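The structure is given below, and queries will be raised subsequently.
Omission of a single protein chain aside, the complex is shown with its protein chains in their original locations.
Let's look at subunit A:
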């Protein structure tokens, strides 16, 4: 008795596809062998990747004497080295998975042959892949995209938090970046100017998130109740009208709002003057700017809540209200006992999600106030800056990449903890929903 599985396994360990060829699966074997060649090519990069990630480069740009002249020689670019290294590692990881699967496959088919069955031909393999392995086949494409365009960048960001990558002293290619461990974390929490800004911005982010979520919810709910109120005509018309703020692209409507609230020439102050009131510093005074941001957010956000609440309201049976009326309940009692609990039940999880979304509501703050009015006590942040816009400013304007990464991680932990708790509770996530 020939021990096919051993031979197949050993051969596929030596080279991907060899075991399959041994198992008389020629096409599969050749295809896998091509992957093997690709893998060898990638393997050539691994030593440099290890060196790059551990050292982040050893020589910055420097002048070198060539003959009588000093010539600027390109040094190592720490950030490029880091990213290239990560890409190589991820590619190697993906190939490693293929490698393990290849060995396993050779073993299984070898065992099959020992039991006297012929190895499945290429057509049968294809059928197996689109049949039994359909989910794996289909999911692999999105997963690969997510790995390279989302996971890799996120890892990069987490790595940055442990470096000193910042302007002006550690900016490649002129200078090298180094690993500093938790040094960045220590700085942001111990240097007075920074932790003052940090806690100030965190506080406003919290206030903003709570206010923005609640006002939008209440606003949308209220409008939905008005539209759906019995006796109100032209429901479709009202609904279409109220979709407009949602339909206009957000960045456009925000830029428009910024002009409308312009303190000197904007129409809002013009109307206030018309009614004999004095101008208000909508975007220039810390308090009013904060209020403006929240008001504009209601304008932008209420249509979605309204649409959803209308959807939920239309599922409530009329009978409940009629029964309540017979029992002599007032409209308010009906609202409290029937409408509110139903809406809250369906809308609760979405409320938590919109809470998480508002923590990261970059567009609104950035386009409306750009974080201004500037606060002289803050490190490159203004009074309306929330964490995410501060992060943006630290990256784009001041080049404090490592601090920005630390804030990014902080935001992530905040948002993710909300979301995980919430998602785990939602029906769509629970396993017992469909039984297969």
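Note that contacts are C-beta pairs under 8 Å (C-beta built on N, C-alpha and C of every residue); 3 or more make two chains touch, one makes a residue touch a chain; residues count from 1.
Assume contacts and distances are computed from a predicted model.
Of the names listed as "carbamoyl-phosphate synthase (ammonia)", "NADH-quinone oxidoreductase subunit I", "Sugar ABC transporter permease" or "Dihydroxyacetone kinase subunit L", the one that matches the UniProt record for the absent chain is "Sugar ABC transporter permease". Summary of contacts with the chain left out: across A:60, A:106, A:160 or A:188, the touching residue is A:160.
Here the missing chain is touched by one residue of A:7, A:45, A:179 or A:412, and it is A:412.
Considering the full assembly, A:232 is the residue among A:232, A:323 or A:374 that touches the omitted chain.
The hidden chain makes contact, of the residues A:178, A:195, A:346 or A:380, with A:346. Listed by residue number, the positions of subunit A touching the unshown chain are 79-80, 83-84, 87, 130-131, 134-136, 138-139, 141-143, 145-146, 148-154, 156-157, 160, 223, 226-227, 229, 231-232, 238-253, 255-257, 259-260, 262, 264-267, 270, 299, 304, 307-308, 310-312, 315, 331, 346-350, 356, 360, 362, 388, 391-392, 395, 401, 404-405, 408, 411-412, 415-416, 419-420, 423, 426-429, 431, 433-434, 436.
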